[in-house]
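Here it is, the structure in full.
A protein chain is absent from this complex, but the other protein chains hold their places.
Going by the order they are written in, the chains are A and B; count residues from 1 in each one.
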Amino acid sequence: MTTLTENESTAARGRGTTPAPSRKGRVSGRTAGRAAILVVATFVTLGPVVWTVLTSMRPPTESLGAGGSIFSGGLDFSSYTDVFQQVNMWLLIWNSALVTGIIAAGQMFTAALAGYVFARIDFKGRGLLFSLVLATMMVPVQVTIVPVFMLIRGMGLSDTLLALILPAIPTAFGTFLMRQFFMGLPGELAEAAAIDGASPFRTFRSVYLPLAWPGLAIVGILAFNFHWNEFFRPLIMTISEENFTMPLGLVSLQGNMGTGSVATVLAGVVLSMIPALVVFLFGQRYLREGLTAGINK
Amino acid sequence: MSDVSRRLALSLLGVGAVGAVGASWPRLTGADIPGRGSESLNVAILGNAQDAASRVNLVKAFSAANPNIKVRIQAIQGADWGDFFAKILTMVAAGTSPDVVLVATEGAQLFAERLAEPLDAFVQRDQQEIQDYFDDVHPSLIEAFMYQGSLFQLPMDFNSANMYMNTGAFEKAGLARPGDHWTHDDFYNSLTAMKKTGGKQFVPYYWTNRLFGGVVPWLYVNDTSFLKETRSTGGSWFWDKFYANDPTRGMRSGGYQWLEPNAEDPRVAESFEFLRTLVAEGLGTSPAQGGGNELVAQFASGLIGTTPAGGYWVEGLHEAGMAEDAFDVQFFPKWRTQRHQFGAAGYAIMKTSTRKDEAWEWIKFCATKEAMELAMPLPTTTPTRRSMVNEALYAGKGPAHWKVFYDTLDEFPSSGPIPAPPQQAAVESALIKNVLGAVTGSAANIKPAMSTLQRDLELALRRN
Partner (left out) sequence: MSTTVKSSPAIALQQVPNAKGRGKEKGGRRLAALFLAPTIIGITIFTLVPIVASLTLAFFRWDIISTPEFVGVDNFVSIGADPTIRRAFLNTIGFVAVAVSLQLTVSIGLAVLIQSKMPSWLRTFFRSAFFFPLVLSAASVSIIMSYLFNQNFGLVNQIIGLVGIPAVPWLTSQAGAMVVIILVYVWQNFGFTFLLIIGGLSSIPVEMYEASSIDGATGWKQFKNITLPLLSPTLLVASVMAIISALQIFDQPYVITRGGPGDSTRTAVMVIYETAFKQLDFGRAFAIGIVLTLLIMLVTAVQFRLSRRFVHYN
């Protein structure tokens, strides 16, 4: 088992570059083939996104299938103003930000604590308890949503943002990730701290927690991305439009009987992906390095 | 990052989170939603905030007339009526049931059976005030909201499955506007002509696989349906009182009943065979499920020759940039009959409501001409009041023959609602999932497909 610091550095160096074979002709042939595959793959993954962005900037009257090229007709941002007219975009953004922000922070908090215990403090039944926590990830949300709905009703929180937030804060996956992280940290640190007379809490707070920052970042980023895009729970748990999160607002744009404009719907899609994109791009490095360090051990 | 800055960032994050929670507590608990938890009459409608906002004037007018009743419009979102009904149900389960719900034909019997309060006592009590509404509304629309002899809703708007036509495509193919009583053969010939002149991407007949539109209009004009349609007794208390002099009084009943499947009727197979031919010859699209989202845009850009739709389309086409003379509308083609399919919607009072009298005041007010004009300023649907379907509503937007929308009911008084028993969701999914296989396979495949449909419908109707 390697320590975290080692993992970080190896990943950062971006290695694994296989040595090139010696014969030159075959090399360039193969290189061209590889390049072609990568280019096609990039086209396939980004193509639909590019199409979405371009189509959202076409005039609504010719937004779809009019046969003309995407580039004809010039840019037109009226669909974006339509989005703000048709749904309360700022409120949607604010709701989504509140819900996802609090869930992410809450998950980081609970997962750090529980993950630490599962990694570093031994007690009877620990393995069983941990397996139980993990097993809950195998239960589809559709199975539990109705009883959760009833619980929320009992708490007097029906149709509130808290109804979305509270049940999402305990996280089995986050706990698992943090456990992996803490297990990757050397145990000697704790011993040293104990010799210095540090209390168990102090050992956690001053020694281990600061080192677990990359792991926490991953838990936060994944939680943000997942809940920003979450559709099913908000669909069931919220009723008032004032409590909608972004994905529900997008469906609103499609209109009853699908009479909404295609360009407007796509403009909404583009707007909705910006915040998640920003978080993801900034967090990309953590994700790539941290996740692999946490799991590939 | 150094340890110190990391720790700083962490604690900042913690402080930030706590601060955010504290500052936004009213948002998190929904306490900042106006009218929430207050003593008001809750009215749930299908739509978004914009739809709720468009009713502001309606609510203002109501408050002016009834200063003691506070009203709160709750826009409930759903891709279709099925989503909307599921949502209302969860509201009931959550103990936040609305008092009044806008219910469409699709859910009329589900609500009547489980959730809604009959209006019988109210309409009888207030006949004086409400008679003016019934005088202006076609009885077919009312009958759709009778269930087992009781009246549950006063329909506000409706849409028949008429045929929209792209006038440019018709002209290009050398076709004149079809006559009122064009037949399904005429229809077929028009499609063939348009296909020749239409160009590569052009689709002569575009249709979607839904309960409204879809195969059902073709079953109705062939004098059949996929469910056995019967009428329940009762209801004469209503018809004698409110429609005594109506020429179609003799046809009226205590409401529609769909108790048995009817998919193995040879005429059902006949209608399916007609649609199958259209698809096989490239005259009609194979209908996608769910979709239809891009339909307005495509029709507006002239890629579609004909498609079934109702008055609700006019505003959408106008907004998509279609000129008023670029399209027109005609009755659905005749086959054995020319009976049309329609859908309608109106307010129902929830059984669980503690404000039934106030709810009735709302319904009664919404049925007045003044209120309906406030509620439906644009042709996004067809008002049920005949007097409101007029030149002014369609001015500058088309179609030239907008009269078709209401004439459908007068010309074909046997026209019926979307077949929607209380088990509507299960019935709809049973129908929809068997349509495509039947219309895209071989002719020999239709009979087994109808047997499967029959079996699925039996299962669906046995539910509940």
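Just so we're on the same page, a contact is a pair of C-beta atoms (placed from the backbone, for glycine too) under 8 Å apart; a residue touches a chain by one contact, two chains touch by 3 or more.
These numbers come from a predicted model, not from an experiment.
Asks: Return the single residue from A:79, A:95, A:158 or A:175 that touches the missing chain.
Replies: Counting the whole complex, the residue in contact with the absent chain is A:175.
Asks: From the list B:203, B:314 or B:349, which touches the chain that is not on show?
Replies: B:203
Asks: Considering the complete complex, identify which of B:21, B:59 or B:86 is in touch with the unshown chain.
Replies: B:86
Asks: Spell out, residue by residue, where the missing chain touches chain A.
Replies: That gives, for chain A, the contact residues 1, 7, 10-11, 14-21, 30-31, 34, 37-38, 41-42, 44-46, 48-49, 51-52, 64-65, 109-111, 113-114, 116-117, 119-123, 127, 129-131, 133-148, 150-151, 166-167, 169-173, 175-176, 179-180, 183, 186-191, 194, 199-201, 203-204, 222, 225-226, 228-232, 236, 246-247, 250-251, 254, 262, 265-266, 269, 272-273, 276-277, 280-281, 284, 287-289, 291-293, 295-296.
Asks: So which bits of chain B touch the chain we can't see?
Replies: These residues touch the chain not displayed: 82, 86, 89-90, 92-93, 114, 201, 203, 206, 209, 285-291, 293-294, 298, 303, 423, 425-426, 429, 432-434, 436-437, 440, 456, 459, 463-464.
We take it that only the chains that are shown with their structure count from here on.
Asks: How many angstrom between the C-alpha centroids of chain B and chain A?
Replies: Centre-to-centre distance between chain A and chain B: 38 Å.
Asks: Help me check something: in the complex, which residues belonging to chain A touch chain B?
Replies: Contact set of chain A toward chain B: 60-67, 85-88, 94-95, 98, 101-102, 105-106, 108-109, 149-150, 152-153, 157-162, 165, 209-210, 213, 216, 236, 239-244, 248, 251-252, 254, 256-262, 265.
Asks: Please name which positions on chain B make contact with chain A in the complex.
Replies: Within the complex, chain B contacts chain A at residues 1, 3, 6-7, 9-10, 13-14, 16-17, 20-21, 24, 27-30, 32-33, 36, 46-50, 52, 74-80, 87, 90-91, 93-96, 201, 291-298, 300-301, 303, 312-313, 316, 319-321, 380.
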